[in-house]
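Read through the structure below, which is laid out as structure tokens, and then see the notes.
A single protein chain has been removed from this complex, and every other one stays in its place.
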Amino acid sequence: MTQVNRLGGGQIDRTKTLNFKFDNRNYTAHPGDTLASALLANGVRLMGRSFKYHRPRGVLSAGSEEPNALVELRKGSRKEPNTRATTIEMFDGLEANSQNRWPSLKFDALAINDQLSRFLTAGFYYKTFMWPAVFWEKFYEPLIRRAAGLGTLSMQDDPDEYDKGFRHCDLLIIGAGPAGLMAALTAGRAGSEVILADEDFALGGRLNSESFLLNDDQAEIWVAQTVAELSAMPNVRLMPRTTTIGAFDHGIYGAVEQTGDHLANLPTGKPRQILWRIYSKRALLCTGATERPIAFENNDRPGIMLAGALRSYANRFAATPARRVAIFTNNDDGHRTAADLHAKGVKIAAVVDVRVDAPTSGDYEVLRGAQVIDTKGRLGLAFVEVGLADGSNRTLDVGALGVSGGWNPNVHLTCHQRGRPTWDEGLSAFVPGETLPPGLAVAGAANGIMTTYGALQSGAQGAAQALELKGDLPTLPEAEDMPVRQTPFWYVQGCSRAWLDQQNDVTVKDVKLSHQEGFRSVEHLKRYTTLGMATDQGKTSNMGGLAIMAELAGKSIPETGTTIFRPPYTPVPIATFAGRLKGQEFHPTRLPPSHYWAKERGAVFVEVGNWLRAQWFPLPGETHWRQSVDREVRQTRASVGVCDCTTLGKIDVQGTDAADFLNRIYCNGFAKFAVGKTRYGLMLREDGIAMDDGTAARLAEDHFIVTTTTANAVKVYQHMEFVRQCLLPDMDVQLISTTEAWAQYAVAGPNSRKLLQKIVDPEFDISNEGFPFMGCGNVTVCGGLRARLFRISFSGELAFEIAVPSRYGDALMRRLMREGEEFNVVPYGTEALSVMRIEKGHAAGNELNGTTSALNLGMARMVSKKKDSIGATLSEREGLNQPDALMMVGVKPVNSGDKVTAGGHLMNASGPVDAANDQGYITSAAFSPSLDSHIGLGFLKNGGERQGEKMRLVSPLTELTVEVEIVSAHFVDPQGERLRA
Amino acid sequence: MHDLVALTALGGTGPESCTVGSVSCREYPDIALASVAARLGHEAETRTALATLTGHTAPDIGQTSGHTVKAFWTGPEQWMLEAPFETHEDLASMVKGHVKDAASVSEQTDAWTRFDLEGPDVRAVLELLCNLDCRKMAEGDAARTSIHHLGCFVLCRSADVFSIYGPRSSARTLQHAIIAAMNSAL
Amino acid sequence: MRYSGFQVIKEALTGHKGWKPAWRDPEPKPQYDILIIGGGGHGLATAHYLAKVYGHRNVAVIEKGWIGGGNVGRNTTIIRSNYLLDGNEPFYEFSLKLWEGLEQDLNYNAMVSQRGIINLIHSDAQRDAFTRRGNAMILNGADAELLDADQVRREYPFLNFNNARFPIKGGLAQRRGGTVRHDAVAWGYARSADKNGVDIIQNCEVTGFRIENGRCLGVETSKGFIGAGKVGCAVAGNSGRLMGMAGMRLPIESHVLQAFVSEGLKPLLPGVITFGAGHFYVSQSDKGGLVFGGDLDGYNSYAQRGNLPVVEDVCEGGMALMPMIGRARLLRMWGGIMDMSMDGSPIIDRTHIDGLYFNGGWCYGGFKATPASGHCFAHLLAKDEPHPTATAYRLDRFRAGRMIDEKGMGNQPNLH
Partner (left out) sequence: MIIQHPLLGPRDSSEFVYLGDASLIDRPDWQAENAAEAFHDYAYLRDNPAGEHRELWFHEGGDRSWLVVTRNTVTHEISRVELARDVARTRGRSK
């Protein structure tokens, strides 16, 4: 198909021809086209269907404010629904399809809604579909859902890469029209760090769409010269294809750069888009203005568009929707469109101007004091019905109608910190208000300065003021400076199916109904009619709706109110906000020192926070994880096992007051204990609930190593810094995390000492006498490597923890395995670790769940009353010290073989099973190879007194009821003889 | 002398490195680290001790200084010392010998993994990684920042050489982030 | 006027001339039996139940702006009763049951859509915790279902099962959970309360309380003094500001919670999905937008807007959980002010001032609680004793050490 509506001139590269597909038909275009301009050039006006009535729609605009021409761009997993044809930069091989229609764009079954429109008025669904109640989910809602929505997602993972980055500047200039370019020139020449960002792929803004001259030259020539000078400046960064989406606190702006959307294929490793966080000292908003339509009967047909857009297509893109067009305007700018199109050889049927004193702008008819009262044409505009000043009607036979109701400054970003724009009578439009985001100033049309010269001038001045530049401004080019005055004309009296929000199908009639039913505040209007809630965020519709509501309420527009704008300025792919942090990169992965060795051993791994830990080490022939875990437990308890416990937090606490400091942090006494000793410590939150537990090892008078649980390492460090800096500022204490510096392994089991004696250098006595239970100290291993040894036990066995610098962790593990062969040493993972600590009755994460106190954990006596420690006072509140308070207990099934379920609740042996009779719950459960039975830990009301009681363990969720006996939490070696062996 | 074989943070026996465009990224394991925090009231002594250790006055906020033994600022009255691993493996105890009771010293050698980025466009890579104003960083500047949710130190060694210290256990994640940024920016 | 399909057709055929305002626009009377401060979901619901259930007609609701303009107009519309603790679960289950009959009760279609909610499980410890929770729900008469990884995959095939940093190991589902058209809730309650004689007074801002020897006699407002036998405050988000006028310090901080909606899309999500390894939850509205959110910004704020780090954090969670939404566009973001209480649970109680009652501290769970909150607050105001399902929501529970801490985060509001 040839480009039947391609005009002469324009900023397209005719030397290259690009092929593209729309709804599976082939067309041609040129570099510099958008999808919209190319379709118009190819004689295509029908591009989409509306949201509710499925009315045929074409382009309304030539920019990001487009409500109608939304398409599904690209195919397969790269399909992008709801993409504005007006902002899609053409590339060779582009494929797009229309959306929200079935079976085809021309024949859409749901167009029936248009016939039913009288029933489908604003908010009709609030008044019906209520009977019978069950019908809603089953019938009504699916129907509504299928009809609603716009495009479809591919349902496949997005295959593209995205990035995030940070940029810093003295001045961020948002928008590269006349004001923005002039501001950049001013700031750039002054040597400031400047970023100039514009959503368009071509810098220049409106200047690219106008035919007038700057310094006796086409505006585009001045643009080219200016851009050339700016690109040569090292201190200026030009960012085309970059939309500034939001103004956030303290001069931080979000900007989305479309680095790959204009390419047929992304080079490998390159992102499709980059989210820039721009840190600006000052910012200048030069985002221009958006033309506003006029509401009249059937004003939504393909071919009816904003007059300025018509002009953009003709001047910049050398395209027109039709060869014969008319203009409907209330201001002189509409005439400019007529003149430009006329000059390009497009026939102007007439300029319909509501003003009786409208000027003559060219060699075509001007119908003064006239209004468009209706239009015809099913899939595209065919006739325009004009009501003339004398009351008679005239039918214009045209393929396109350019509509201009004046221009609204693009104040969006000035509202992002909830500032409200103010009403300008002269412009009859909202302009930036008093309270702007700090550091932001506004220039050009965005600030209500509607002439080109004014824009250039305010851009230069804006930059100079923002940067407090002294001296002369760059000389401004000569440009048009016709004063602009806009007398409002919102809608043609008597119209009813006249569209305000074209995408959401909100008409003048809907606004009237909203008013009639009492939804009169702007927010109610928006929410009741959905006006301005579409993907264009009401850029072309809010004002019209507001104006009509004001008229109905008999108030002025400012009295009626305004709706402020929220980020983002235009919609942003969710993937862009995520950048590279997806899939495996969502969170960092932490690998313990023995990871690579464990991988060789065929370990099964599990995520523990960000850590990846060995869960168990299956042997050939083991088909079920329980076989591996049971073996690891049995072998450890029988001889010796090794487990990587590097992930436990380690905090180095030093200073002359270190001991006093820990005495405040832990609820149990810490003041006096000997160097070379380790002590168990329980930390409370200030509210008296257990925060974390661990050990503190005293390596020297002024040096402790504190361990935390893996999960709480970060939290505990913060807490200790808080106490150190905010509560005890004069204590001589220094803290630093050493978690990752040391590879630390638990060596547990009756033969653990024998094994370690082969590792620890002989000059160190680690016999029971030389290195008793809870001992600690610096040693050397394997012939002189510095190491730390702790005699502590989580498993309940005779056990040690040995630590060496992380880089030697792998080698030490291999050495332990080799030297341990004679003892049949076994590596064990987190499962066996957990089984053994449950057997021993040690509380862990499931018990320290943020709601349990020392009392609940059976450690009430540990909370020292003789000192000031965090949490001690509030732990005494009566609610936390009830006679029937939950106490940690052990449970065992009465019938061996029965399973204990963590998360099950405990009920009395008889009586009803319900919340009222809930006695407690199971926190941890496991099969104990040592007892050859399932066992569990849990919390039970008054549990301290109920040992031996038979109860029911119920889990209706998993349809389980088991008879259990309440026992001591210490299933294995309750006297702790093994620890001291 | 012990006979245990050391692994780098990336799990190899030797450092990994790669080049994209004009920028190279090299794992740098041959470095010993120790943190030094002045004891309350002994700030001056600590600085003097650091000066003798590094042959240069103790670095100020956000700075690094020194020769064989280098120091960079990590917090109020707190510094990290760097020295060649083969000659200073037990840096911490050596430093403690100098500062005595004036400061708390903690071995940090294997708490960190280090990557050195080198090349004329290195700053284009860094602006995709962290929110520091890298274009303004000059030789001797050091700052802590967050890269890919990891707390890292970024040190400017010279106009086009930067070092990044990240948590050792996340070396893989950090390296992946750096290389992805290199592929994207270059 | 009664709403019905028939009425809609009749009006359509007669040019919609007959529709009346959904509620009157009265001037305040000098004195009411009961005065509700706050024309949000909770305040309007309180008025509805006071009139309809407890027979109080001499009631007014005063609102500083326009009704439904607070958090009921800016939330992610989720309803559920999947709570753990005895203090909470019966209350939220009561609320869910009220939702189930709401539209018939109000004669207003609020689009209560019970399409289910699932909380995903990514670790064994999480499964243990959710098992305990699911059991608590069932023991309290609610519905709960524990799904394994395969069941989740069958129901939600589009989730990230192939390249997940934190693999999905199952989920706790509540089939009766779902979403509601949030604005319609406020309008429906307002219309019904108005029909039952309640005065709804918009643009009427409270400037102070009139308190004489320990008793609250009424409020000073931008429309003058309004006397009342009892004054109930339901202004969650601004509780600190309002109760400050009565000289009260509360166990509450105001925080900003952001929420997000995407462009309209054809149906793709079955119900509400909550990520268990990141800050992200999502559902799809009837209009087709993905409605999603995550964590608080984390700092005290009354600004009703947030910042980029949390936007990124939420979208990172979304991409980690369902990478298929990458090319869906985020259309709009907004921030609501949350009454974050010290244990993450609400307060419905008398105050130490006679005749002054407080309802607040809803954290970000306020929307789903709207019907029960209104019902229980109405009960308290009418009978001067707490409703059986809300006995734990006492103001003094922190002094007594009876916190209701679902998350186990302690006295740090931004962690709940």
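Letters A, B and C name the chains as they come in the text, with residue numbers starting at 1 for each one.
Quick note on the criterion: contacts are C-beta pairs under 8 Å (C-beta built on N, C-alpha and C of every residue); 3 or more make two chains touch, one makes a residue touch a chain.
Everything numeric here is computed off the predicted structure, so don't read it as measured data.
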Displayed partners of the chain not shown (whole complex): A, B, C
Touching the absent chain when the full complex is considered, from B:Ser24, B:Thr57 or B:Asn131: B:Asn131
Candidate in contact with the missing chain, chosen from A:Met90, A:Ile144, A:Ile252 or A:Met683: A:Ile252
Among A:Thr873, A:Ser896 or A:Thr961, residue touching the chain not depicted: A:Thr873
Chain B residues that touch the omitted chain in the full complex: 61-62, 74-76, 78, 131, 143-146, 151
Hidden partner chain, residues of chain C it touches: 238, 240-241, 244, 249-254, 298-303, 307, 309, 342, 398-399, 411-414
On chain A, residues whose C-beta touches the chain left out of the figure: 248-252, 279, 417, 438, 657, 660, 686-687, 714, 718, 721-722, 725-731, 868, 872-874, 876-877
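The rule is short, and it goes like this: only the chains that are shown with their structure count from here on.
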Rounded Å distance between chain A and chain C, as computed from the means of their C-alpha atoms: 23
Chain B and chain C, separation of their C-alpha mean positions in angstrom: 49
Chain A residues touching chain B - in the complex, by the definition given at the top: 161, 163-168, 268-271, 274, 277, 279, 580-581, 585, 587-593, 595-596, 610-611, 646, 652, 654-656, 702-703, 730-732, 734, 736-743, 780-786, 804-812, 815
Complex contacts: residues of chain C adjacent to chain A: 3-5, 7-9, 12-13, 16, 19-23, 25, 65-66, 68-69, 73, 86, 89-90, 100-101, 103-104, 107-115, 122-123, 125, 127-136, 138-141, 144-146, 158, 160, 163-167, 181, 183-184, 187-188, 202, 262-268, 278, 286-288, 303-305, 307-308, 311-312, 314-320, 323-334, 397, 399-403, 405, 407-411
Chain A-facing residues of chain B, complex: 1-9, 11, 29, 35, 37, 39-41, 78, 90, 101, 103-104, 106-112, 127-128, 130-133, 135-136, 148-150, 167-174, 176-177, 180-181, 183-184
